Structure formats: structure tokens, C-alpha cells
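In what follows, a single structure is set out as C-alpha cells and then discussed.
With one protein chain removed, the remaining protein chains of the complex are shown where they sit.
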Amino acid sequence: MPEFERQTDIGPPHYEQFLPEVIKKNYGKWDYHEIIKPGVMVHVAESGDKLYTVRCASPRLLAITSIRKFCDIADTYCDGHLRWTSRNNVEFLLTDEKNIDPLIKEIEDYGFPVGGLGAKLSNIVHTQGWVHCHSAASDASGVVKCVMDELMPYFTGEKDLPAKMRVAYACCLNMCGAVHCSDIAILGVHTRVPVIEHQDLPKMCELPNLIASCPTGAIRPATVEGVQSIEIIEEQCMYCGNCFTVCPAVKINNSETDGLSIWVGGKVSNSRVAPKFSKLAVPYLPNNPPRWPETVAAVKNIVETYAANARKHERIGEWIDRIGWPKFFELIGQDFTKYHIDDFTHAGETYTRTAQLRH
Amino acid sequence: MPEFERQTDIGPPHYEQFLPEVIKKNYGKWDYHEIIKPGVMVHVAESGDKLYTVRCASPRLLAITSIRKFCDIADTYCDGHLRWTSRNNVEFLLTDEKNIDPLIKEIEDYGFPVGGLGAKLSNIVHTQGWVHCHSAASDASGVVKCVMDELMPYFTGEKDLPAKMRVAYACCLNMCGAVHCSDIAILGVHTRVPVIEHQDLPKMCELPNLIASCPTGAIRPATVEGVQSIEIIEEQCMYCGNCFTVCPAVKINNSETDGLSIWVGGKVSNSRVAPKFSKLAVPYLPNNPPRWPETVAAVKNIVETYAANARKHERIGEWIDRIGWPKFFELIGQDFTKYHIDDFTHAGETYTRTAQLRH
Amino acid sequence: MTEQRKTPLLDELEKGPWPSFVKEIKKEAGHNPMANDVLGILERSYEEHISHWKHGGIVGVMSYGGGVIGRYCDLPEEFPNVKEFHTYRVNQPSGWFYNTKALRFLCDVWEKHGSGLTNMHGSTGDIVFLGGSTESLEPCFAELSCEKEDMPAFDLGGSGSNMRTPSCCVGPARCEWSCYDTLDACYNITQSFQDELHRPFFPYKYKFKFAGCPNDCVASIARADCSVIGTWQDDIQVDNAKVAEYDTNGTDVQTEVCGLCPTKCMAWDGKTLDIDNSNCVRCMHCINLMPKALKPGKDRGATILIGSKAPIIGGALLSSVFVPFLEMDPESDYEDLKELTEAIWDLWGEHGKNRERVGEFIQRVGLSNFLEEIGLDPVPEMVMHPRTNPYIFFDDEIFED
Partner (left out) sequence: MTEQRKTPLLDELEKGPWPSFVKEIKKEAGHNPMANDVLGILERSYEEHISHWKHGGIVGVMSYGGGVIGRYCDLPEEFPNVKEFHTYRVNQPSGWFYNTKALRFLCDVWEKHGSGLTNMHGSTGDIVFLGGSTESLEPCFAELSCEKEDMPAFDLGGSGSNMRTPSCCVGPARCEWSCYDTLDACYNITQSFQDELHRPFFPYKYKFKFAGCPNDCVASIARADCSVIGTWQDDIQVDNAKVAEYDTNGTDVQTEVCGLCPTKCMAWDGKTLDIDNSNCVRCMHCINLMPKALKPGKDRGATILIGSKAPIIGGALLSSVFVPFLEMDPESDYEDLKELTEAIWDLWGEHGKNRERVGEFIQRVGLSNFLEEIGLDPVPEMVMHPRTNPYIFFDDEIFED
């Protein structure tokens, strides 16, 4: 008999065992909450009980060493309870107000700043990048680190923002970070037609799947170098890389020409205005590790322009809708190019079909 | 030498010769206008000159007898000057205020009511119908007459409206009346797959054009009854009749099943909100000449519901956008059906992609 | 003269207060056999719920490819006088202005050559002569178009795959808001493109409509391949004393005017109407409500929008912004507009598919490509918002700096 007897289809452990007592007692009976200082909030229950939350940043990629350190801290101050947020921040759950400051000191000393609550910049949701993924047009963790180094005051609350700001990063058009509805999205882009390894292709890939994978129908079957392979109609290829996703013999990665693009104005909440997609702001910036200065500068410029100009409670997309896209491009100093105009299936729906214009 | 020597490419006569003196003098120098009573307005020039306009209805289909009568009236009161509007009303142009009432009496006695100015219902823009067109799913002039008989108080000003109301009629999906952006549009619809006269088809029609004419790609070449003809994939046909437009052998008209549909909420002006398309309100009403009672009742119901509920200056589409479509359907007592949900190219763009809902 | 047709169903449409088209037909039917037969065949349609007209085939006047819509009935034995029942599209004068002399002339010609029935006007804007025989086409056209003393000559408008008859709003002739001379522009364009109007050699129809301001009283944005809509660049002209008058005489300026401004760029404190003109989108609403107090600015011109059309084939389109602001000085002879138009016609003429309107063509090839070929720079005014999908066709230029 093996040491450990595998079980299948048991599902995740039940969450209840992980809830602190104060939550179990007041589950579903919270009355209100208040942010008491940057990164710290209190939830008050109908019973009068209080739950304090201290939120700290995380690079998402965590060593078990760090997780164990979090455990030590949680054992000391939180009766062993903590959680992660949907944006990869860590939340320590306390009942004793006196523990807040010592906890903050300890976690910040360990290198994890506290903040991100309320009308602030939160953590950048991101993806694998060169750390683990084959499709990545750029690294994920590295770009995120560089951008957040620069924007940290908006996380910790040293600098103010009109409203919540959600930045997201995805390393290719698969968009695992679901960056398509972010205040600011940084997106890795391929910019060249894939190179086909014809000799490998028939062994590795199924032709019908491969052909069906292309959003613009750029792929057609062809006999090349004596094998049943494919050809790509160059003018129809917009480098999405989906052919590579289904077929490793169609190489999309390119160390010279892969780069980054920046998108703005998306949101997810239904608050005030309906959820929105992010729209293209900066079509292409070079891949420039280790510190991606062009990308960092571009993002910072957008954040600062927004912070200086938007009204209270306005997410960046609401602000742009109020001032108009021409003004936005003017303010951030970005040329409007042919790349900004949609040319995919529903492109016509984005054309301005009114004479309502600012002049 | 013929009696009349034809000239070509001379274009229309120059408009200037048709302008009354007061217009020539004040051309481009009008200061303001005022509606002084239903159907009558005055334009005051910077010079202080005044131009009065009396607007009267017309069925658009005019006998030369009537046009001559208009000429008599214009000669009597308007120094021989009149014009038509973009919605087929007649405008008599006067400088002497005293002539207004006699003119109104005379034209109304002749059967042409005065009105349609300002926040009123104007004339129904319409098309040929059974009077002249091959494609017509219903008559145009007849439906228009019946609807306006019922709604005339909104034209003459006896009854009030919150804003301008533009109704339009088109007898088939070609929409020659450009009804697609009307407050209320009445649209003739075919509802059955066309019947193909295979023996005639090859003689009368070019196959590639015919196949390309179908918006849903329902037509494919086929040999039927021994000739090179086409077949229509029934499930893909939505009866638009475009195949009939390009090929007389594909018969779309059907005396049993052709009918009418009603669309609401479109507009053209850029005032307040951008121009909008009309949206489907009532999918199908039977073709019921000579008085089309179902259609008249449905239009009247919409107009009355709007008049009773909208705010001042709100066009019908603006009103519906404020109260929401569910409420609109409830107020007019119309079932929401599968026909109301778009299923053409950009259908997905019309789905509700927010949790913002009234409950 | 044959007896007037019996029309019990149509007679129902003589009742009621709105002017009756049946009465109109009957006004001619007593003395005009074509009018009488159209009454009869229409009654038949009312009985049977179906049209009795057939496709036209090619009829017209010599050397023109358009201007006449051929029409035949499918019951020629019963209604011999409308066996052929073609319509003429007679090009209307700018703004649909007439004097009675010209109108009487048109009536006389049409009494002589046709049914005596008209549409004033067709949806595109033409004077429509409703129903004439093939034989009558040439003599009728000759009489309309011949040079005569003291009486203007008329020409035919468009039909088929050509430029269609342009039309325009009443504009400076009677409207205080007209931001350019719509009548002149319409006349000028019509005259400049007579060949394109009369001889179809486009992929499909091409319509012009000229509106003097964003109220768009000719519905140009909904039904013109080229919609020319007047607008201005500088500040709205405000007379605050007059605003105050409106405010005391029944217009709640804050609620009705400022409150409905689409960008909420105005405020009224009882004395001054404060307009943030940089955020005014030239919608006209405030001006519409207070014509005595407000006027468009003085730096005027037009926005050029392209591509509106009815649903067939790809779905209806509204026109979309092509040139945000174009000067429309009559002195310039509208050279810019003409150059753009010719560039569009060249491109679409060469690459447009059969029966593909220019709005559909632009969507098919992509607005960016279209602009590049025409030689216009993309500007953000052309789109409601930049693209949301990441399917970007990058050129090598992105690698330059």
C-alpha cells in the first residue's frame, strides 16, 4: 500500500473550516465597512463585531518561503487566518485592532507594501510570460514589476486617484489575464507572420483544426517542401498567434519584433456605467527588458494624465467618454494612427455615425 | 426640325429664379423664427423683413389638377411662390401677414389641412406601394392615408406631442422611404420563401448576380426541371426579396402572407442624442385593405402611449432609452418575441452585456 | 373616354380628413385613360392583396442610362392604358422652390404626355411623373428640356448605378442656422457631375444630401452616400438678455436647455449662459430651443460623412465621419469636396463589387485602408472609440522611431 492513497473527484476543501470565528458568527450579517487607513478596512457586523482587514501586495509568483512567512505573521496576529483577493493581494484578517500596526510593520519589513484599498491602484493582474508560457510575446512578471515600482505611490495611497484603477497584463492575445476590460491593459503582441516548419507540421498538427484556428482565414492547405502542410496569406495575417496555440510547428515568437501595446478605458463593475472593453491607446512599444522603460513611461503618463484631469469617482473610461477620444489622445500626446481604427468583424459599429463632434 | 429641341445634361433650373424677393434680399441673413400658430411660422431677417410660411399637408401623390390649384392660391396670396418640404408638405411663402388666414381657409377648404410645424406629427414619408412598384408587400398611400386620418389631430396641433414625431412608411425591405431612422416606421414585409419560376429564370437572370444578392447566402445554383436554375435553402431565407429585385423569376409577392411590421425609436437629427435606427416593435400585422385597422390601431396606440408618458423635448427613442425597452413593451401591451432579438451579422452587439437591469 | 372604373374598396379611402390620394387619382381619371386604368388596377390589388406591376427592363431617353423607371402591368388586356407605365424622375430645383409659372409648365407637359399624376416629390427628391408610355418618353423629355424663352428647362435626375439626384434643405433661403449655402452647393454639385448623374458607370447608386446644420432636415445622415452637414468651429453666439427672456416666458433654461445638452457643457445662473464651447458637440439643441438668443458660431463649414444606406444587403448604415470640418465657401467652387468625391469614385469604381454601396465597400476594405488610398489622415473624430480587438495589421513602420 502506498504511503498516500490518492482520492479523485473530491473537489476543493470546504471553505468553512478556513473562516475565522468572527466570520462564522457574522456570516452574511455584515452591516457596513469603512477604510480606516491606506490598506486597512474594518467590516462591522449587525452584532457589532468588527473584522479588520490588512491588504498587502504580492508579486503573485510566490516562493513557499514567503508563504510560510505569511503564515508566521497570520499565526502571530490573525489567529492563523488569511486570504488572497481576486487580484492576487494578500488579506490578513484580524479582530484585535491593536495588532494592525505591528502586522503592517512586519509585512512591510519583509518587503510587501500595504495598500490597494478604495480609490487606489490595485495589483496588476497578470500571466506567465517567459516564466512559463510558450506563446509569450514578452515577460509578464518583469513588466509588472517595473510598472508597479513606478506607480507604487498610487497603491500605498501616497498619491490620489479619482477612482479605483485596475491595470492588467497579458503576454499574448489569448489574454489569460482577461485584460480586455481593464482601466489600463498592457498586452504582449507579435507583429510578424509566423514561420512554418513544414517538415514538422504534418507530424505535429491536425490540418482542419489549424485552418479553423485563424480568425481571418489566412491559412490554407498547401503542399510545401514535398509535405502536406499549409501556407499563410501574408496580407490576411494579423499575428494573433492562434495558429501557434494549436500547432507548435507554426512559430509565432520573434525576438526582434515582438513587443507591447497599451489599452485603456475598460471596466468590469456595473457601477454607474456598464462594463466596457479597453480600447487601443498605444499600438506598439519595443520589448526592452529588463526594465521596459518605454512601457513604464507610457503607462505612467496615462495614469498621471488621468489623475490630474478626471473628476472624483470617474474611472478612466468614464473620464474619456466625457472628454472625448480626440482630447484624450491630445492630452497623452499620442498620435492617432490607422492602427487605432478597428478593421475586424464589427468595425463599422465603431465608426462615428453622427455629426456630434467637438471642433 | 422637331417642335422641341431636346437638350441633355443641362441639370435642374437654377433655384434663384424661384425665390421670392424677400428671400433674395435676406438670403443667408435670417435672424430668428417663431411659430405663430399651428402650421404657420415667421422668419425675421436681420433687416427686419418678415417671411411667413404656411405649411399644408399633401398625400404626395398629387394630380396636376391639385398642383394647378396650389398655383392659383400662390398667385393670389404669395406672389406666385411656394415650395415643397423634404417630407412632401407644401409651403406657401407670404410677406403680407393679412393673407395668412384667407390662404389657410382656401387651402383647407380644398381639402389640405394646415399644420405639422414644431413639436408635431409631420407628414408620413412613403413610397410607391401597389400604385407603382413590383416589390411592394402592401400599399403605401393607402396605409398612410388610414394612419393619418386617425392621427391628424397631432398634425394640426389639436393634440400635443412632447417633441417632433416623424413617421415613415416603406412597402418592402428596400426601404425607399429610408424608414430605418424614424420615430415610427411602418414596413411592408414578405414572410414566405420566394417561388422560383425555373423555366423563365435562365432567360431572365444572371446567376452570379442572383446568388450574390442574398444577404444570408441562401441561394445556390441547381439544375431544376432540366434547366440551370437555383435553389433556395429554406431555413436560411428571411424573405427580404432582394433576389426578386435582381431577378423577376424569383417571385416574392404573396397575397396571403405579406403583411406589415412596426418599428420605433429612430431619429435623424443630431439634436441632444445621436441619430438612431428604429427598432422592431410589432413583428407582423396582416395586410388588411382598404383600411388596415390593425396597423392603424397599433400605430395610434404607440403614439398615444408616447404622448401620455414622455417628457417635453423627448423624441420617442429618447423616451424609451430612459424608461427601458421592457417598460415600453409593457406600456404598449406588446409581447416580446423571438423575432425581436436580432440574429443578423452584428446581433451579438445588441445583447445586454451588463447586470444593470430593472427588476 | 371610357367610364370611370368602379372602385368600392378604394372609395373607402376617400373618407376621413387626411388628403386622399384616391381623390387625387380620380381628379385625373375622368379625362385621362392612364389615370383611369391605374385606378382600376389598384382596386384589383386591393382586392387581391398583391402588386400588379412587373419588372421594368431598360427604358429611357436616348443617351441617358437613368432617369426613367420602366414599369409594365401584368394585366395588359384588362388595363391596356397602363400596359406601359414608366415614371420619370425630373430633377427638382434646389430646396424644392418653385414659382407658379414653372409649376404650370410642368403640369402642362405632363397633362400632354402622361397620366397627369405626380409625386411631389420622390424620396430621393425628384419631381416624379408617375406613369407614361414608352412612346411618350422622347417627346416628353424634349419638351421638358428644350430651350425656351422665359421658361426654365428641366432635365432628368438619376436612377440606376450612378450619382443620384442630390437634394438639400431650405438652408440660407429661409433658415437662420444654415452654416453653408446648401442650395448653391447642391446646384453646383449637380451641375458639375451631370455625366455621372445621367450615365451609370458606378458599382451602385451614389447619393448626395446637403443639410445646413446638424438638425439635418434632409435626413442626409440616414440616406446619402455623401452627407454634407453644416457645422461651426468657434463659439455659439449668445445674447444673454434674450436667454433671460426665454427663461421668463416659459422655457426653463436650466432644465430644458442645459439639462438636455448631451455633454452638459452649459450652465445658466439666471443671467449668463455659460457654455464650455470646447465640449459643445454642435448638436443644435440649445439653439433650437432659443432661436432668438443663440446662433451657431461664425466660423462655419460642414462635416462630411460617408456611406449611409437602406438595409439591403449587409444591413442599414448611417453615414460616418469622413472629414470632421470642411470649409464650404461658394467662391472655392467646392473644389475640396469634388476632389474627395472623385477620389472616392475612382477607388470604389475600381474595387467596389457590383451592387456594393460605398458604405459597405469601406467596411469591407477597412476604413484605414480606404483613407490611405484616398490620401486622408486618420483622425480620432472618425471613430466612437479606438479598436477593442487586438487584431492589428502592423506595418514595418512601427519599428522606426
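Of note:
Chains: A, B and C, in written order; residue numbering restarts at 1 for each.
As a working rule, contacts are C-beta pairs under 8 Å (C-beta built on N, C-alpha and C of every residue); 3 or more make two chains touch, one makes a residue touch a chain.
Just so you know, these numbers come straight off a predicted model, no measurement behind them.
With respect to the full assembly, the chain omitted from this view is in touch with A, B, C.
If you put the hidden chain back, the residue from A:P102, A:P221 or A:P248 that touches it is A:P248.
Checked against the hidden chain, the listed residues A:N99, A:S213, A:S229 or A:T354 yield one contact partner: A:S213. When the whole complex is considered, the residue among B:A119, B:I211, B:M238 or B:A307 that touches the unshown chain is B:M238. The omitted chain makes contact with chain A at the following residues, 2-15, 17-19, 23, 27-28, 30-34, 43, 51, 53, 57-68, 70-72, 74-75, 80-86, 88, 90, 93, 111-113, 125, 127, 129-136, 138-139, 141-142, 145-146, 148-149, 152, 173-178, 180-181, 209, 212-215, 240, 242, 245-246, 248, 253-256, 258, 268-273, 275, 277, 287, 289-291, 312-313, 344-346. In the full complex, chain C touches the omitted chain through residues 311, 315-316, 388-391. By the touch definition given at the top, chain B reaches the unshown chain through residues 173, 175, 180, 187, 189, 191, 215-216, 238-240, 257, 259, 261, 263, 265, 277-281, 283-284, 286, 322-326, 328-329, 336-344, 347-348, 350-359.
Heads up, the rule we're going with is that only the chains that are shown with their structure count from here on.
Work out the mean CA point of chain A and of chain B, and you get 50 Å between them. One simple way to say how far apart two chains are is to compare their mean CA positions; for chain B and chain C this gives 13 Å.
Residue positions of chain B touching 2 or more other chains: 270, 275, 345-346. Of all residues in chain C, those that touch two or more other chains are 214, 216, 221, 229, 262, 281-283, 318.
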